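With one protein chain removed, the remaining protein chains of the complex are shown where they sit.
By letter and in written order, the chains are A and B; residue numbering begins at 1 in each of them.
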Amino acid sequence: MNSDRLAPWAAYCVVGVGALIMLAPFYFMFVFATHSRTEIFSLPPPMFFGDDFLNNLKILTERMPFWRNLGWSLYVALASTALTLLFCSMGGYAFALFDFKFKNALFGLVMGTMLLPSFMNMIPTFMIMDALGWIDQPKALYIPGAASAFGIFLMRQFVTSSIPRDLIEAARMDGCSEVGIYARIVLPLLKPALGTLGLITFIASWNNFIGPLIVMRSPDMYTLPLALRSLQSPVNTEWGALMTGSAIATLPLVVLFVLSSRQLISGLTAGAVK
Amino acid sequence: MKLPAALRLSPTLAPYVFLSPFVILFAVFGVFPLAFSLYLAFQSWEPTSGLGAMEFVGLSNYAFALQDEWFWKSLKNTAWLALASGVPQHLVAIPLAVFIHTSFKRLRNGVVGAYFMPYITSTVAIAILFSSLFSTDYGLINVGINVLSQVPVLGGLMPANPVDWLNDPDNIKPAIAMIVFWRYVGFNVVLYLAALQTIPADIYEAATMDGAGRLQQFFHITLPSLKPMIFFGVTLSVIGGLQLFEEPFILTGGRGGSDQSGMTAAIYLYRMAFDFNDFGAASAMSWLLFILVAALTWATNRAFAPRKGTA
Partner (left out) sequence: MRAMGSGSMRRWAGLGAGLCLLAAHAAQAQQSLTIAAFPAVDEIVKSAIPAWKRLHPNVEIKVVSRQFSDHHTAMTTALSTSFYLPDVMALEVGYVGRFAQGGGLDDLSKPPYDIQRFQSRWVPYAYQQATSRKGAVVAAPTDIGPGTLLYRADVLAKAGVSEADLTGSWEGYVATGAKIKAATGAYLMAHARDMKDIVIRTGIQPGEGLYFDSRSNVLVTSPRFVRAFELARKVRQGKLDARVSAWSSEWTEGFRRGTIATQMTGAWLAGHLNNWLAPATKGQWRAAQLPEGAFAAYGGTFFAIPRGTPAAHKPLAWAFIQLMTLDREVQLSAFKSQDAFPSLLETFDDPFFEQPIEFLGGQMARVGWRAATKRIAAVDVHKQDAFASEVIDTELDKVLDRGKDIKTALADAERLLKQRAFR
């Protein structure tokens, strides 16, 4: 009976087909990027690559400072990632391995903010940014995000499960300073989690458009998602250029994922397994 | 390098110092909006008149929300969507992760990557792509269903006519659930794969020697070991599902679809605030939603969290 050999092959097929289904919209994004808007809106939609890519790129760069916006997206995402990693690792370390007053209440409060939809913060955030004078400046985008509830949650989980208290105690008794412990013991052990949080933060920052919508006033300072959205109007959207812009916008994320996939997979490991 | 004793951080002071950057940012950017929104929930405010136009109305926004048909409809939609998109994600991600873990060696990163790609796609692209894919007459999803209906056994389950995904209120919810599933199943696969890597291989070897079959091993070894990760993943799914906003927003053009069948609570909030210009009611509703999510998160905690002392 071949059922023993059939089952794995069937499973491979299912997983393979599943992977193709996952990737299909991606494929179409790149296909659409090479067609004009008339072709995109036809039925059936184009299945293979067309020849309008350069034309779309031209429209894209004419209607908005595309490369500049890409640059801003990159700058903000990198700064956001760096700051988030630093602040959340310090904070997560503190929550996990120290005991102090109000620890649980504070953590609860932080977790609580994860539960409110972010667009409800639009107006108060706008007020704060104006009070600080940060309107139209990139720091308004990457500084607030560094206090990420998800980030500190992940870091705390990871530190709790993979760094034993005795290790820290031993280091203290050896005379290591607190800062030294953090920098030389905790951080290296946190590498996989840092990789994970870094990737997720980068992606979130890259795709974020509500933040820039509130804070940025000049098209020169827009990040990519906001700039691409400004190509859309109910009656006059350049769909081809929009798809081209979206496709190009996805590429850095793909590159980043490929580079960090090993980190990511092992990084989420001890994050939740106690 | 050792700093002089006076400057060195004591262990009691250390946590405060390490936490301070986070807490300062949080106090400014996290707490103020929270407080503002709480304050606003007790006011009547039409935003374009400016800040001075707020009027204290006590609990009337809450009263309005609780008797508002659309609010309850949006909660029902949200619950349906959270379950319909959340449960399959985990039901599929766990076996899939196990399969990838045991059966793919060289291609593992590639396969995982393929499933993770949807997570990084931007909403703009998703909007256009899925509007095209869900199109009634030529959308590839209906074409796929058509093809599948030719297959002998499976074909019986397939609908006979092309499905009107985007306009028929009965179909919008499944369409949204499909998109959410597509987007996040890979994320959960990655989580479970990571957890699987921490289960020592010897346990499985010992079980095989004892005569346990693969299915038995799965239910008695794998699943229990995955419990903590399931807790983490399900918590994220619960929170995410109850706050579902982007996918229904882009599929229904920001309106919630015919008969508001795609209108989740978050979308209704957004519309109350920015389309119907009633910020007071929107804030009150967001706090009611908050209470609901907090309660459900606590319940998830009780159901899944590792008890103290167990592995």
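The working rule: a residue touches a chain if its C-beta (ideal position, glycine included) is under 8 Å from a C-beta of that chain, and two chains touch if they have at least 3 such contacts.
Source: prediction; values computed, not measured.
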*Hidden partner chain, touching residue among B:Gln260, B:Ser283 or B:Thr297*: B:Gln260
*Absent-chain contact - pick from B:Pro47, B:Gly144 or B:Pro174*: B:Pro47
*asked:* Among A:Leu106, A:Met122 or A:Ala171, exactly one should touch the missing chain; which is it?
replied: A:Met122
*For chain B, which residues touch the unseen chain?*
44, 46-51, 53, 64, 67-69, 131-132, 135-138, 164, 166-169, 254-255, 258-260, 274-279, 281
*Which chain A residues would touch the chain omitted from the figure, given the whole complex?*
36-38, 41-43, 45, 122-123, 126-127, 130, 135, 213-214, 217-219, 226, 229-237
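Criterion: only the chains that are shown with their structure count from here on.
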*Which of the residues in chain A end up touching chain B in this complex?*
8, 11-12, 15, 18-26, 28-29, 32, 40, 43-45, 86-88, 90-91, 93-95, 98, 100, 106, 109-110, 112-117, 119-121, 123-125, 127-128, 143-144, 146-147, 149, 152, 157, 172, 175, 177-179, 182, 203, 207, 225, 228-229, 232, 239, 242-243, 246-247, 249-250, 253-254, 257-258, 261-262, 264-274
*Residues of chain B defined as touching chain A within the complex*: 2-3, 8-12, 14-19, 21-23, 25-26, 28-34, 36-37, 47, 96, 99-100, 103, 109, 111-126, 128-130, 132-133, 135, 137-138, 140, 182, 185-186, 190-191, 193-195, 197-198, 225, 228-229, 231-233, 239, 243, 245, 266, 269-270, 273, 279, 282-283, 286, 289-290, 293-294, 297, 306, 311
